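With one protein chain withheld, the remaining protein chains of the complex are depicted in position.
Then we have chain A:
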Amino acid sequence: MDHAATTYAAPEVVAEMLPYFSEKFGNPSSVYNIGQENKTAVDAARAKVAAAINAEPNEIYFTAGGSESDNWALKGVAFANSRKGKHIITTAIEHHAILHAGEWLQSQGFEVTYLPVDKFGVVSVTDVEKAIRPDTILISVMYANNEVGTIQPIKEIGSIAKAHNIYFHTDAVQAVGHVPIDVKAEHIDMLSLSGHKFYGPKGVGALYIKKGVRIQNLIHGGAQESKHRAGTENVPGIVGLGVAIERAVQKMPVEAPRLARMRDRLTAELLKIPASHLNGHPTQRLPNNVNITFEYIEGEGILLLLNMFGICASTGSACNSASLEPSHVLTAMGVPHEISHGSVRLTVGERNTDEDVKYVLEKLPEIIHKLRSMSPLTPKELK
């Protein structure tokens, strides 16, 4: 129930990857046959990734994952376009790969506007347009939020960026493979994705860069990835990424509604627990994401008890992280700190069934009750 953190690599994905570790191990840059065989495999994967988001194969660049893709998009555009301007627009609820890259760019003389979100975690399209300045060079808004699952009005933001001749990047790490994406129709200039969020391997991702986008390289060295990203290709990973994305898109019409049914059942039943609140948008959200706050208790305790029953989940609670800061996403949505500590994220996936949902619905209310009975904040009527 924590598929937003990572998915397993699907068996058919692993099966396709395996030969590239030890049998078909050539370097794609080598001219001999086993090298060229690998180049062909990498290009086939590139075509699959492109097809999944309606891009062209030569617009797909393989990276080490979502964080590298996000960093490349922000820093690459910033440094390639600094003569035009030094202003970037993003949101307060982005992944840290965007937020921290933005902070670093600020230390390098760039200006970053972090747009607020409403109580559902949605960025206002009007706010995006208002934030545009003559020196704005990039708008970066995530496709769907990793914590609360809210999907942003990407097409509208893309249209605004296009009308103002500003590059538009979206961190679609949580969305790819779960919702249909069309970079052309949605006016997306750059898009980050990561293999392990849709049953592919970890440590491999891609950045879609629309042809014509001015962007600096982050990694310098050899001539791989059309001279834009040096380093011998992670061929098994790239092959796996290609198979996984093709598979996810094929399964989406059946799998997304199935997950959404489980999501909706979990949400409806868990909201019957008194003093509980849904986080994120009630309808405009990822098909697999449930995020609920239970007042008067703290999320880490919920996770530890869930774990005792073999249920994996996540929390926006500070106590579960190294920083002790509560979730920046919930904070930006206006959820008070004392309440955000009790949030739990459940993200269903392929192997989850109605039985799993039933099991969680048996255990989680018990856990909430147990922790509430220990908490000095719980009103008497809830103990």
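Note that in this section contacts are C-beta pairs under 8 Å (C-beta built on N, C-alpha and C of every residue); 3 or more make two chains touch, one makes a residue touch a chain; residues count from 1.
We adopt the following convention: contacts and distances are computed from a predicted model.
Visitor: Which of "Aminotransferase", "Electron transfer flavoprotein beta subunit", "Glycerol-3-phosphate dehydrogenase subunit GlpB" or "Iron-sulfur cluster assembly scaffold protein IscU" is the UniProt protein name of the chain not shown?
Guide: Matching "Aminotransferase", "Electron transfer flavoprotein beta subunit", "Glycerol-3-phosphate dehydrogenase subunit GlpB" or "Iron-sulfur cluster assembly scaffold protein IscU" to the record, the invisible chain is "Iron-sulfur cluster assembly scaffold protein IscU".
Visitor: Just one of A:116, A:222, A:274 or A:336 touches the chain that is missing; which is it?
Guide: Selected residue, touching the omitted chain: A:336.
Visitor: So one chain is hidden, and I want to know which residue out of A:171, A:186, A:233 or A:298 touches that hidden chain in the complete assembly.
Guide: Selected residue, touching the omitted chain: A:298.
Visitor: Which of A:271, A:312 or A:374 sits in contact with the chain that's absent?
Guide: A:374
Visitor: Take the complete complex as the reference. Which residues in chain A touch the chain that isn't displayed?
Guide: Within chain A, the residues that touch the unshown chain are 296-298, 300-301, 304-305, 308, 317-320, 322-326, 336-338, 341, 373-377.
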